[in-house]
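A single protein chain has been removed from this complex, and every other one stays in its place.
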Amino acid sequence: MPTIGVVDTTFARFNMGKAAVDEIQKHVSVRIIRRTVPGVKDLPVAAKKLIEEEGCDMVVALGMPGSKPTDKVCAHEASTGLIQAQLMTNTHIIEVFVHEDEARDAKELAFLMEQRSREHALNVVKMLFKPEQMIREAGTGQRQGFEDVGPARM
Amino acid sequence: MPTIGVVDTTFARFNMGKAAVDEIQKHVSVRIIRRTVPGVKDLPVAAKKLIEEEGCDMVVALGMPGSKPTDKVCAHEASTGLIQAQLMTNTHIIEVFVHEDEARDAKELAFLMEQRSREHALNVVKMLFKPEQMIREAGTGQRQGFEDVGPARM
Amino acid sequence: MPTIGVVDTTFARFNMGKAAVDEIQKHVSVRIIRRTVPGVKDLPVAAKKLIEEEGCDMVVALGMPGSKPTDKVCAHEASTGLIQAQLMTNTHIIEVFVHEDEARDAKELAFLMEQRSREHALNVVKMLFKPEQMIREAGTGQRQGFEDVGPARM
Amino acid sequence: MPTIGVVDTTFARFNMGKAAVDEIQKHVSVRIIRRTVPGVKDLPVAAKKLIEEEGCDMVVALGMPGSKPTDKVCAHEASTGLIQAQLMTNTHIIEVFVHEDEARDAKELAFLMEQRSREHALNVVKMLFKPEQMIREAGTGQRQGFEDVGPARM
Partner (left out) sequence: MPTIGVVDTTFARFNMGKAAVDEIQKHVSVRIIRRTVPGVKDLPVAAKKLIEEEGCDMVVALGMPGSKPTDKVCAHEASTGLIQAQLMTNTHIIEVFVHEDEARDAKELAFLMEQRSREHALNVVKMLFKPEQMIREAGTGQRQGFEDVGPARM
């Protein structure tokens, strides 16, 4: 049975980790290990520890960068670290970030955070259990949280 | 027989991986291994796994960064990761990115994505099979997707 | 008994390291090792040395980036280095940065620097001794130094 | 006899690699190994391979970043990769970049690309054969391609 790691933050304004765990459990039988850290910059090492110390086969790293310029820089640093953690472990870490200013109000923010967490949790399931399904969706303009854009036609 | 890895995304709005595979197969007999991941930030580890776990001699990593400022940052993170993956494996990964806002409309976007995918697939073939041909084209202002610019004359 | 490393700077305008040490000692019995370096860019290697040469189980890295554009770039470089140091050691380094221009005057600056240092010191205690408490706070909009934002409701 | 690696791009609008090779051969007897890659982002791994697989003692990496914002980001990614490649190999890679918009027209561009390629090739020769000469030039405001600025006087 594969193990999926789920790590989120106390900074975020929605329990993204819970939504991801719930969605994964709806679709497959896996072992799930969850961690929560203060902010997005703490996600990379937490994800790497889940892989190297807890044997996770894939990790979902969820966070909500704030709307100030400094927050944008933090998000960039966290993303860079998440990519580096993947390269050091040869293991996918699916980043699920919702920027606080992507939504018009708190209600839409909560909705978007739940949707994107669930849809990316599904990506993890597909990548682990049906990688050929991913190839079938190549170039189809998939989006997580918002509606899909679809392919560009010539 | 060399092995070429091809990895693209479900986020992109054109099946870039398919175009790259088709172009490579037109020119040489190689083993091709294909993967599809959600977005450009998932490309670096996917490419590294193709090299280290599947024995690929070179990889083409294709993606379509979106047009929002956040998307530009994602593209930068992905590119940084792709360079890092190359340095960790001593293996070329040719990045083929078409920014969604490089094209005026969906039709031109699809055209550009196909062209650049094919032209960079050719670069991979040249680098693997005719590296001396690359040296002959040094400083000639080659472009992929758009028309070549040509050399600057004194 | 776990060991916590505390490293701060001479550039900062408040003794953040002292506040962090004091807060940790109020809550738990641990061995604390303290270092001070010139500026935030010296924090990453100092933190890594505390982990690898002094056996620290977790590190708090405290600094006050200045308000000029160059200072913002320094902060970004320091943060990137702190994440890299964590990935190289599989150990959390909690970054506590207060940007000089987050506060309106010197008085508020000192207040904010003390508060954030203390609240993040508490995070370190929780992560080391009560990780399940962190999970209970997932998605609750915690902030350090300023008031908590709280969760977004649907 | 030392070995110098020279790697340039097909994207550039002047044969920078040829100019560098020519300049090196005017001054010293060394073994030179040349490679050409598509663009500046392909330089880091090419340079690292020249060092680790071909035994180069130093490498000159030449490229011409374009004038669009995206090109500037590419240049930054390439430079970051070149520094990383050096740190991974403990070997100098001298970066010779001419931004397309440093010159007013194609004629000046070609001139600048030739000059800077030659002057940096000379730096490589000095660093390999006369490092004490470099120390004598410390703080003298040397520039490559344009006129030297000279030292600032108190």
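Order of writing sets the labels: A, B, C and D. Residues in every chain begin at 1.
The definition used in the following text is that a residue touches a chain if its C-beta (ideal position, glycine included) is under 8 Å from a C-beta of that chain, and two chains touch if they have at least 3 such contacts.
Please read these numbers as outputs of a predicted model, since none were measured by experiment.
Visitor: Please provide the labels of all shown chains that the missing chain touches.
Guide: Displayed chains contacted by the hidden chain, ordered by label: C, D.
Visitor: Which of C:Ile4, C:Ile24 or C:Cys74 sits in contact with the chain that's absent?
Guide: For the chain that is not drawn, the touching residue is C:Cys74.
Visitor: Since one chain has been left out of the picture, which residues of subunit C touch it in the full complex?
Guide: 8-18, 34-38, 41-42, 44-46, 48-49, 52-53, 70, 73-74, 76-78, 80-81, 84-85, 88, 106-107, 109-111, 113-114
Visitor: On subunit D, what residues meet the omitted chain?
Guide: Residues in contact with the chain left out: 72, 75-76, 79-80, 82-84, 86-87, 90-95, 99, 120, 123, 127, 131, 134-135, 137-144, 149-154.
Rule of thumb we're sticking to: only the chains that are shown with their structure count from here on.
Visitor: Touching both subunit B and subunit D, which chains are there?
Guide: Touching subunit B and subunit D alike: no chains returned.
Visitor: Imagine the assembly minus subunit B, everything else where it sits, and name the touching groups.
Guide: Leaving out subunit B yields the groups A, C | D.
Visitor: Can you report the angle of the rotation that maps subunit C onto subunit D, using C-alpha atoms only, to the nearest 5 degrees?
Guide: Between subunit C and subunit D, the superposition angle is 145 degrees.
Visitor: Roughly how many whole angstrom separate the Cα centroids of subunit A and subunit B?
Guide: Each chain reduced to its C-alpha mean, subunit A and subunit B end up 25 Å apart.
Visitor: Centroid of subunit B to centroid of subunit C, CA atoms only: how many Å?
Guide: Centre-to-centre distance between subunit B and subunit C: 40 Å.
Visitor: Multi-chain contacts only, two chains or more: what residues does subunit C have there?
Guide: none
Visitor: With touch defined as at the top, which chains are paired up in contact here?
Guide: The set of touching chain pairs is A-B, A-C, B-D.
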